[in-house]
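Here the complex is missing a single protein chain, while all its other protein chains stay put.
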Amino acid sequence: MNLHRVTSWIAFALAAVYFLLPLVATLEFSLRARRGVYSLDAYRNVLSDPQFHQTLGYSLILSLATVVLGVLIVAPTAFWVRLKLPRLRPVVEFITLLPLVIPPIVIVFGYIRLFNTSSVLPLTGSAGGTDFLLAAGYATLSLPYMYRAIDTGLRAIDIRSLTEAAQSLGAGWTLILARVILPNITVAILSGAFLTFAIVIGEYVLAALLNRPAFGPYMVWMGGNRAYEPAALAVVAFGLTWAAMAVVQTLAGRAKHLNTSR
Amino acid sequence: MTFITLQSLEKSFGATPVVRTFDLTLEKGEFVSLLGPSGCGKTTVLRMVAGFETPDQGDIVIAGESVLKKRPNQRRIGMVFQSYALFPNLTVAGNVAFGLRVAGMDRAGISRRVDDMLAMVGLSGLHGRFPWQLSGGQQQRVALARAIAPRPQVLLLDEPLSALDAKIRVSLRTEIRAIQRELGITTLFVTHDQEEALSMSDRIVVMNGGRAEQIGTPQQVYDRPATRFVAGFIGTLNLIEGQVSRQAGTASILSAAGDLPLPSDSAATGKVTVAIRPQAMSPCAPDQGNLRGTLRQIEFLGAFTRLHVTCAETTVQADCFARDLPPGLSLNQTIGLRVAAEDCVVMSG
Partner (left out) sequence: MSAQPQRALSVWLGVVPFFAFALVFLILPTLHVMLGAFQTPEGAFTLANLGGLMTGSILKALALSLKLSLWTAALGCGIGLAVAGAVTRGGLPPALRDTVMTFSGVASNFAGVPLAFAFIATLGRLGLVTVLARDWLGVNLAATGFNLISFTGLTLAYLYFQIPLMVLIITPALDGLKKDWREAAESLGASGFQYWRMVALPVLGPSLIGTFALLFANAFGAVATAMALTGSSLSILPIVLFAQIRGDVLQDPHLGYAIAFAMIVLTGLSNLIYILLRSRAERWQK
């Protein structure tokens, strides 16, 4: 019994070392820019680089656009399928899982060939069109997370009674969705949104192949050209992702709490 | 011949004592039930016998040998769990064969024993089914067959019937008891269902708060509850408080509802509580009964009729067959209730 416990502690400790060491090392590395002493030089360089601001800004705006697009597509669908078309649930669920099966690089490959300048929908022909395509691509990649988050949120509330109560008071569908359903699944939507943000903010493949000035390609470019700045960028990216995931976890914890206290 | 001895067992979880100075002996082949409300420590006693919990104090002797030092897999114990605990990856035959394979029995022997066991529990022909393809009753039969297949010295059953439908529960009672008799296996059976304990057991241990309140045959426990707890827990019982009065050779119990006869063997004095089964009270004319009261309700229960009579402060219940009912009985009339001295169980306090 005790031996068992000792082995468990050893397994846990080894895993902790493997997972924490790279985080510590990245932080340490990012402070080494000045010879012999720890300094914030790498961060200073990064922060004073206009490219950093442009690309990070671009990715932030794009992730916002992705979240809006994703919520607009997923929330009404998940609601409608639960309320009116439960038979369709397996199909919708299957489609939302496809982005986990099809590698992103294959999807973007398809985009480039399908939406090129000589096609019916020449999205890649203009910067604005490509931006939209990128947001659509990210919304596609985040489908599994967004759908699961929102569907779980919907399961927790009794949408049928809520909808019928609103209808009996004379509300139309838009009003029902905007005023009755959405406020009740804000927590779910937010956790889907932050998960999406965590995926989008440092994404590389789609942005690079669609040639957009996003944060991911910028990081790779820095990786090829600088020594310590990439570590600083990694710390920034880690920080952003972990903050987003922390929000998701807190929201999940809150949702669970809400559900059990019912 | 004593086969199992549980000697002054004590067990606490953290600071909470769960089993306290628990003594019990089982004869070879005996069927003993642990009966008590949920949380009173029945499972804990069983798990100490099985070896899944270690007692803080006391000893467990099986076949003349202390088993405290033995691990559960060396104790030769068959156990049936409330949840059945069938192995989901194995078929019915695979489950029953498990203990035999572990013991290194040869294939032919295993196959023969599995057939015998399944025939015994009435599941012949279901060898190839998986647990999730069986009903609850069938699963419990498999669990029983699995437990007895390796011919254990002791069979332990922890509320094996409580997850089943009422009907299956009743028929399985009889079957389990029949199989246990046939094998002559010493059995400890845990239940919180008094009917189950009364109908199956050679002896019953009524437990409360980790202690054995009374150990006796079903008849003894039912007719002669040793404590108020036992009296209240088993069957329906009327409790009447009174004062013993001994005058000029005759002794009786004076209560607000009337005078009750004191059993001749009782040495009780002072304030007492008298326990009387409903079927020991028979209705009669008001002036002929030991107790007098107002008839509040007549409840027809099929085999018998239950009368609710308010005597002074307390309402008592009297059961009688329809043909024994006085004719022309009507609600709110005053009636008498007759009780024989030997049906009064006197408990002090």
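We call the chains A and B, going by the order they appear; numbering starts again at 1 in every chain.
One rule holds in what follows: a residue touches a chain if its C-beta (ideal position, glycine included) is under 8 Å from a C-beta of that chain, and two chains touch if they have at least 3 such contacts.
Computed from a predicted structure; not experimentally measured.
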Request  = Write down which of B:L68, B:V102 or B:A285 is the residue touching the left-out chain.
outcome  = B:V102
Query = In the full complex, which of A:A156, A:L182 or A:V220 touches the chain missing from this view?
reply = A:V220
Residue among A:A25, A:V68, A:A165 or A:A178 that touches the chain left out of view = A:A25
Note = Of A:L47, A:I61 or A:I95, the residue touching the omitted chain is A:I95
Request  = Name, in rising order, the residues on chain A that touch the hidden chain in the full complex.
outcome  = 1, 4-5, 7-9, 11-12, 15, 18-19, 21-26, 28-30, 32, 72-74, 76-77, 80-81, 84-85, 88, 92, 95, 98-114, 121, 136-137, 139-140, 143, 195, 198-199, 202-205, 208-209, 216, 219-220, 223-224, 227, 230-231, 233-234, 237-238, 241-242, 245-246, 248-249
Key: Absent-chain interface as seen on chain B, which is shown   = 50-52, 71-79, 81, 83, 85-90, 98-99, 101-103, 132, 146-147, 150, 156
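FYI, only the chains that are shown with their structure count from here on.
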Ask   = So, what's the distance in Å between the C-alpha centres of chain B and chain A?
value = 60
